[in-house]
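After this line comes subunit A, so read on.
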Amino acid sequence: MIPDLGTHAVAVLTAYGISAVLIFAIVVLSLLQARRAKRRLDAAEGRKSD
Partner candidate 1 sequence: MFALYLRDVRLALRSGSGTANALAFFLLLVLLVSLGVGPGREGLAAVAPGMIWVGTLLSCLFSLDRMFVPDHDDGVLEVLVTGPAPVEGIAAAKALAHWTTIGLPLTAASPFFAYLFSLPAGAYPWLVLSIAMGTPALSFIGMFSAALTFPLRRGSLLLSLLVLPMYLPTLILGVQTVKLAAVGASMLPVLLFLGGVTLIAVAATPFAAAFALRANLG
Partner candidate 2 sequence: MNLGHGSGAGAASRSTIWDYANPARFMSATGRILPAASATAGGTLAVGVFWSFFLTPDDYQHGATVKIMFLHVPAALMAINGWLMMLAASLVWLVRRHHVSALAAKAAAPVGLTMTLIALATGAIWGKPAWGAYWVWDPRLTSFLVLLTFYIAYVALWEAIDNPDLAADLTSILCIVGSVFALLSRYAVLFWSQGLHQGASLSLDRESHIDNAYYVPLLVCIAGFVMSFLVLVLLRTRNEIRLRQLAVRTARRDLA
């Protein structure tokens, strides 16, 4: 399945791996930030309309 990367297998896999981790990290952090922001704003708006 994984193509024959020859002698450079480690290099290519590490590069793709690190990139994947970094992209995953920024996406997850942004989504968590979104959830936090929405939750807290909704709570504040809910409280205000009381």
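Candidate entries met the following condition: all candidates are chains of the complex that A comes from, given by their letters.
Worth a mention:
Here is the rule we go by: a contact is a pair of C-beta atoms (placed from the backbone, for glycine too) under 8 Å apart; a residue touches a chain by one contact, two chains touch by 3 or more; residues count from 1.
None of the values given here were measured: they were computed from a predicted structure.
Of the numbered options 1 or 2, all belong to the same complex as subunit A, but only candidate 2 touches it. The touching residues of subunit A, counted against candidate 2 in their complex, run 3-9, 11-12, 14-16, 18-19, 22-23, 25-27, 29-31, 33-34, 36-38, 40-41, 44-45, 47-48.
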